[in-house]
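Note that one protein chain of the assembly has been removed; the remaining protein chains are unaltered in position.
Lettered A and B in written order, each chain numbered from 1.
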Amino acid sequence: MSVDTIQSRRDWLLSERPASRMQARLGRAYVAWRRFSANRLAFLGLLIIIALLVVAALAGVLAPYSPTFGDLKNARLLAPSAEHWFGTDDLGRDILSRILYGSRWTLYVVILVAIIAAPIGLLVGTVAGYAGGWTDAILMRITDIFLAFPKLILALAFVAALGPGIENAVLAIAITSWPPYARIARAETLTVRNSDYIKAVQLMGASPFRIVLRHIMPLCISSLIIRVTLDMAGIILTAAGLGFLGLGAQPPLPEWGTMIASGRRFVLDQWWVAGAPGFAILIVSLGFNLLGDGLRDALDPRSGDQ
Amino acid sequence: MTSAISVDGLEVIFDRFRALKGVRLDVQPGESFGLVGESGSGKSTLLRAIAGLAPVASGSIAVNGKTLGARRDKAFYREVQMVFQDPYGSLHPRQTVDRLLQEPLAIHGFADGEKRIQRALDEVGLGNGFRFRYSHQLSGGQRQRVAIARALILEPSILLLDEPTSALDASVQAEVLNLLEEVRRRRKLTFLMVSHDLAIITHMCERLMVMQSGEAVENLAANDLVERRVSKDYTRNLLRASDGFVRTA
Partner (left out) sequence: MSHDPNQQRSTSALLDVEDLRVTFPTRTGLIEAVRGVSFSLGRERLGIVGESGSGKSQTGRAIMGLTPPQARISANKLAFDGIDLLSVSPRERRSLRGKRIAMILQDPKYSLDPVMSIGRQIVETLRTHEKVGKAEARDRALAMLEAVQIRDPARVFDLHPHEVSGGMGQRAMIAMMLIAGPEMMIADEPTSALDVTVQLDVLGILDRLVGERGMGLIFISHDLRLVSSFCDRVIVMYAGKVVEQLKASELGRAQHPYTRGLLNCMPKIGADRHPLPVLDRKPEWAA
């Protein structure tokens, strides 16, 4: 592509007079992208997350060995080597292969929690904030009850009631992580509900349902995305914690937390068994945190509208 | 003839504070009526009470002969629309002009949206070039034009104007006032306009009411102000203040 066409494309995106809905939307996205990509650390975070997605998608191709069957006879607790980059565990399974497959479970947990918890929080928060009065009082007291317990303890209680397993762990984490989102959405709603532009929509004759859905929620979404991204690390760690305590994913599932749990017995002599999945959790958590920080700068409505 | 707006004994109370104390108001169809007063006089509250945006404690409001209940129905919003004071706060920050104008049409189920949006933008002097801009890409005057287009798109018969030009520069104010006069003449609208500026009210309105701390001080014709035929000291003070600063030697 020549320099000229790139330049004209940029002008088209940054046009002060967009000619279509599409152009206006793309232009806005482009401005956010420019702000985001100017932040190197955030870009690194994005790369880490993209790498995670690629690894999860191609685990079957990339992994040199089976994640669940090991060579019990010859390959127990081997140190990292050219054959087994990250070594093997007590059942002779290749740790690298297990980590690659494990990324799928990490993504599974993170995405499901985000899909369940964020919309619940958004709905509860905006409805409470916009309706006010009794609705607000009841919804927010319920939120407070959830917030009163430490997240991991509450998740433990739920898993204990529902039974161990990765699906239940996801459910438990989702149930315990929506209240902060509800708080954020409510706070955001309170600041905009009395603004003239919401009053103007009321004067159009819009129903409360329509106002919340089409005018208030879009304003809350960016701060929510930021918060959810920043929480991803916490979600991964909680999932790992549940796995570690034997209440999350069950062996032989290659989930990172469960892997650390089974490696803890040899952590002094065969450090790589627990160390490698620990390092994976660290990297991915860092990636999400950097991404969240970058998104905050790029999307934050308070940092001006440009 | 039935009045366009008829208000009687209207009381508005915010958390024990009486913002309006038994106000009476009668606006004829096709008339332009002004409400004047300083901050805290209740002039904006009266406008918002008519629009259904302020808690009415007692009294009655009727629009085109129909007495309004606590909840406004959709038909009301097709008769009465409002333009707000602050053009920076009255347009949704994440919506394009196109989306802003589409919303009222979608709510009221108009089928010919495309045509109406074009016409509304033309009417307020904004060409198609503005249609897909976000509000932060517009100047104050352009925003107020969009707000006027949005108010007119449902073809109301009554327009409530809450200091529509006080946030604008003087030269832009003149353009917006001219635009308002033009649409009023073309569409035979009834205006109820709030302002702290006597000059704007005498320019735009035929009759006016002076308000102070939630009560009507006096009802005047615009001509009375021009010829200084006022009976209350409060109005006289306002008139003197609008002449500008006079150095007392």
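By definition in this document, a residue touches a chain if its C-beta (ideal position, glycine included) is under 8 Å from a C-beta of that chain, and two chains touch if they have at least 3 such contacts.
Note that the coordinates shown come from a computational prediction; the quantities given were computed from them, not determined experimentally.
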Which residue of B:L68, B:I107, B:A174 or B:A221 touches the chain not shown here: B:A174
Absent chain, residues of subunit B that touch it: 38-39, 140, 169-175, 177-178, 181-182, 196-200, 202-204, 225-226, 237-239, 241-242, 244-248
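The rule we apply is simple: only the chains that are shown with their structure count from here on.
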Inter-centroid spacing, subunit B versus subunit A (mean Cα positions, whole Å): 47
Sites on subunit A touched by subunit B in the complex: 16-21, 23-24, 28, 195-197, 199-206, 210, 214-215, 218-219, 301, 305-306
Touch list for subunit B against partner subunit A, complex: 51-53, 72-74, 76-78, 81-82, 84-86, 89-94, 96, 98, 103-104, 107-108, 129-130, 132-134, 136-137, 147, 150, 154
